[in-house]
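One chain of protein is taken out of this complex; the other chains stay put.
And then chain A:
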Amino acid sequence: MGGKFNPAGRVSLLLLPSLAAHSGVVNEWNEQTVTRAFHWARYCEHIYSRFHGNPVIRGVLEKQLQLTNHSLKEAFPEYNAVSILDLGRCQDLLLLWLLNNSALPISIMKMLFETKASADSTSSDYEDVRGLCNQIIQCKSACTVLRPLLGGPSVGAEVQGEMLMERLGSALSQSSDTRRAEDFLSSVLQKFEVAAEHLCPVIAAALLTTDSAVQTASQDFLLDWLQSRLGVLQHVCTALPSKVLADLAERHQKFRDAFCKLLKKWASEMEYRVTEGEWVHAATNSAVSFQKMTEHYLTLFEACPSLRTEIEDELNAQRIADGDFDVRGLSVWGDILLALRK
């Protein structure tokens, strides 16, 4: 870790969204300010995602948060204390803080509830928050409407995902070592071999359940386990659609890292078939296509916009290492870049 970045030293910055959203200063906010506030909240979530599993940094963070919360509360009575768990869902909380703030101008509220005329997701700097609430309500309502359809005799992936988390949680809490939990997941894996298609959504559902302190630990364990079982991870990333994988990547830094690594691995295993004029995955019975891979990247960028520059830089570095060609068919990295920039 080194001295590269110490989040504990900038704790007060992490509390900025909460401080701003609770004060009367929002009265002067416009669309750009709101967008920046959400970008900041996303940054807080990123910090949480990276460091909540590191006991040393987490401990320091928690202590600093406590101290800063205290002094802020003394200076600003309307300030609401923010815990480390809150950081993990900073964007959701920011929205609620804003809506709860009576100083928020009605123009901002109307902007948040706007119905988007078209579903075009070309990124313009300020399109993040326009219609955000409308989007949220649409998702919530659609889920409520569709969820009962997955019930009945074949219980849905969501319920099974929750059950998986529960059992994993109890296995982890029952003993100090992780052997019980490992055994449990191994038995799950056995079933996996028989009904792989069915278990991929269950694993996804397990990782997407609401964060509570207990579930976080189970989800972390499951993520570590997944990272160590490349075959399972590969299967999950082949079976599930881009959007679900992007949701997982947005929620869990570990999954994001593992997924990006896997995409790179797949790309490196591609061969160019001159007769077909396209890149093909060399492994036998591979379900991975060049098109699917680029789709994964694009959907990933939509969910995690900050990743785009990082990945494009990486791809470009690889392209240069390959010989710095601009012609199609010579470097898979170059061709991916071309496809991403279309």
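Heads up, the rule we're going with is that a residue touches a chain if its C-beta (ideal position, glycine included) is under 8 Å from a C-beta of that chain, and two chains touch if they have at least 3 such contacts; residues count from 1.
The working rule: contacts and distances are computed from a predicted model.
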| item | value |
| --- | --- |
| Hidden chain of the complex, named as in its UniProt record, picked from "Outer dynein arm docking complex subunit 2", "FA complementation group C", "phenylalanine--tRNA ligase" or "Exosome complex component RRP41" | "FA complementation group C" |
| Option from A:M109, A:L230, A:A283 or A:L338 whose C-beta touches the chain left out | A:M109 |
| Touch criterion as defined above, residue of A:A205, A:C304 or A:L337 at the omitted chain | A:A205 |
| Residue touching the undisplayed chain, where the options are A:N54, A:S71, A:Q138 or A:S175 | A:Q138 |
| On chain A, residues whose C-beta touches the chain left out of the figure | 92, 95-96, 99-100, 102, 106, 109-110, 113, 115, 118-120, 133-134, 136-150, 156-158, 197, 201, 204-205, 208-210, 240-241, 243-244, 246-247 |
